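Please read the structure below before turning to the comments.
Only one protein chain is missing from this complex, and each of the others stays in its spot.
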Amino acid sequence: MLIKCPHCGARPVEEYTFLGDARPQRPTSNDPSTMEQWFDYVYLRDNPKGRFDEYVQHSGGCRAWLVVSRNTATHEIHGTVTARDWTKSRQGAKA
Amino acid sequence: MKYSVFSLIRNTLSGHRNWAPAWRAPEPKTSYDVVIVGGGGHGLSTAYYLAKEHGLTNVAVLEKGWLGSGNIGRNTTIIRSNYMLPGNNPFYEWSMKLWEGLEQDFNFNAMVSQRGVLNLCHTDAQRDAFARRGNAMRIDGVDAELLDAQDVREMYPFFDFDSPRFPIKGGLLQRRGGTVRHDAVAWGYARGADSRGVDIIQNCEVTGIRIDNGKVTGVDTSRGFIGCSKLGLAAAGNSSEVAALAGMKLPIESHVLQAFVSEGLKPYIDGVVTFGAGHFYVSQSDKGGLVFGGDLDGYNSYARRGNLPMVEHVIEAGVAMIPGLARVRVLRSWGGIMDMSMDGSPIIDKTHIDGLYLNCGWCYGGFKATPASGWCFAHTIARDEAHGLNAAFRLNRFRRGYMIDEKGQGATPNLH
Partner (left out) sequence: MTSFRLEKGGLIDRAASLSFSFDGKGFTGHPGDTLASALIANGVHLMGRSFKYHRPRGVISAGSSEPNALVELREGARQEANTRATMIELYEGLVAKSQNRWPSLAFDVGAINSLAASMFVAGFYYKTFMWPKSFWEKIYEPLIRRAAGLGSAAKEADPDKYEKAYAHGDLLVIGSGPAGLMAALTAARLGARVILADEGTRLGGSLLFENEEIDGKSGLDWANSAIAELASMPNVTLMPRTTVFGWYDGNIFGAVERVNDHVLAPSPYEPRQRYWRVIAKRAVLAVGAEERPIVFGGNDVPGVMLASAMRAYANRYAAAAGKAAVVFTNNDSGYRTARDMRTHGVRVEVIVDSRADSRVEAGGVPVIRGRKIVDVKGGKGVAGIELDDHMHIGCDTVAMSGGWSPIVNLACHRGARPKWDATIAGFVPPDTGESFVAAGSAAGRMLLSECLADGAAKGGGKPSDAPKCRDETYAIKALWWVKESKTKAFVDYQNDVSVKDLPLAAREGYSDIELVKRYTTTGMATDQGKLGNVNAIAILAEATGKTIEQVGTTTFRPYYTPVAFGAFAGPFVGRHFQPTRKTPLSDWAEEQGAVFVETGLWMRSSWFPRADEDWLASATREVLATRSGVGICDVSTLGKIDVQGKDAGAFLDKLYCNTFSTLPVGKARYGLMLREDGIVFDDGTTSRLADDHFLMTTTTANAARVMSHMEFCHQALWPDLDVQYVSVTEQWGQMAVAGPRSRATLQKIVDGVTLNDETVPYMAAKELTILGGIPARLFRISFSGEHAYELAVPADYANMAARALMQAGEEFGIVPYGVEALSIMRIEKGHVAGGELNGTTTAADLGLGKMMSTKKDYIGRMMAMREGLTDANRQCVVGIRPFHRSDRLRSGSHFLKRGDAPSIANDQGYITSVAFSPMLGQWVGLALLANGRARIGEMVKIFDGLRGIHQYGVICEPMHFDRENARLHA
């Protein structure tokens, strides 16, 4: 598998470390009433067979955290953005 | 038809024309008392024990492919009960005890072979961890031995003791561990369940789960609607996809694990050995192939195939452990989809939906658990409550904070 890092170009998969599902968003409240949100964030996964957005670090390269959109059934890669941009755009969308 | 040397001779004399099929190929009925989704090891053993232990025979096992086409057909065949946590240890030991009587029980030679499982250690910290584990086994009457480097050398003199990067300092040995002919386990359970009246329906994919007023009423399948009052999911790597049909989100990720077999060799290595300084474990099948594996590729996948970096990683470790392997050739690699849970331990439980039961989260340890998993799942379904042996494998343990984390890696499934 080759993943195209926005900074380094297409690089082999062993340079990357996978963390998994990038969809869950870390809750912002520490109020006990939000426990269920936290549980969902830490433990539950959509785990789809098909297109999937995942956190991946280019740990053997520029060390940027990325969000890679990849098909889990075929390993086809649709696109890559930096986690920074991903998060900022999601934060922007919320605000 | 009972299998024995006598039936074999009798059938030889009649030109093998009179063997009864090992199982029927029934059309699905309109409804069953219990439907099990997944005709793999766990689903088939569940059906077998539902019939045998609980007298429930109006049962169907639905398999979307061919019987045993999931992880029971693509694992590295190892059995062991070297677990250390209270939630795990008695369950896996019960599984081992079921293995020990399995072939006579279901009248099928699955080649249960207790040639020993040896985990190598390379540092003092690893040895301490093995001492902890071994004593957790011994305290509950499970066999375990702590070996030093000399003991290991006597067993396997051809391991790298001369110029290793990480010297072998000893190991934890469970002599009752070993291997089982994996496909035969599926076949033996299928035959045993079928003979007790269970319908095993192949090429039948579940496409929907019907729930009425919080209660399961049946499943839509590629072969039509099938009603049931109890529905057990044993879909391994596809658990998330199947549970999603019931609107459930699971603490599970699906990952690909590669496994390998070498060309057939004359006896090379007797037992099962795991390397402690890299990802490699190996045993030799009765046919002579070295069956080996290592670690997950690391990314979510349903593809049943992996990539070269993990192949290199595993085989580097293999040659580091056994330098002579360099000239042995690897014949075939394949991949299985592991239902990796958030603490590395499984789930056998009821769900919040009445009549819906869940069996998943086996990570890459599902094969050895096959008998006890089916046994406990059958109990959970039949009695509508967990047995003591699977009491810790609750779905809500993550919410409550009672994880069963043997490796201590937390909610990072690809590290378990």
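As written, the chain order gives the labels A and B, with residue 1 at the start of each chain.
Everything that follows uses one rule, which is that contacts are C-beta pairs under 8 Å (C-beta built on N, C-alpha and C of every residue); 3 or more make two chains touch, one makes a residue touch a chain.
Since the structure is predicted, the reported quantities are computational estimates derived from the model, not experimental observations.
**Q** Which listed residue (B:T30, B:S163 or B:N213) would be found touching the missing chain in the intact complex?
**A** B:S163
**Q** For a quick check of understanding: of B:A129, B:A149, B:L245 or B:I353, which residue touches the chain that isn't displayed?
**A** Checking each option in B:A129, B:A149, B:L245 or B:I353, the one touching the absent chain turns out to be B:A129.
**Q** Can you list where chain A touches the absent chain?
**A** Contact residues on chain A toward the absent chain are 1-2, 10, 12-13, 17, 19, 22, 26-28, 30, 32, 34-35, 38-39, 41-43, 55, 57, 59, 63-65, 74-75, 82-84, 86-88.
**Q** Residues on chain B that touch the omitted chain in the whole complex?
**A** 3-5, 7-9, 12, 16, 19-25, 66-69, 73, 86, 89-90, 103-104, 107-115, 122-125, 127-136, 138-141, 144-146, 158, 160, 162-167, 181, 183-184, 187-188, 202, 262-268, 277-278, 284, 286-288, 303-305, 307-308, 311-312, 315-320, 322-334, 397, 399-403, 405, 407-411
The rule is short, and it goes like this: only the chains that are shown with their structure count from here on.
**Q** Quick one: chain A and chain B, Cα centre-to-centre, how many Å?
**A** Each chain reduced to its C-alpha mean, chain A and chain B end up 30 Å apart.
**Q** Show me the residue ranges of chain A that touch chain B in the complex, using the header's touch definition.
**A** 1, 12-14, 17-21, 39-40, 42-49, 52, 54, 56, 70, 72-75
**Q** Taking the touch rule as given, give the residues of chain B at its contact with chain A in the complex, in rising order.
**A** Per the stated touch rule, the residues are 238, 240-241, 244, 249-254, 297-303, 307, 309, 313, 342, 398-399, 411-414.
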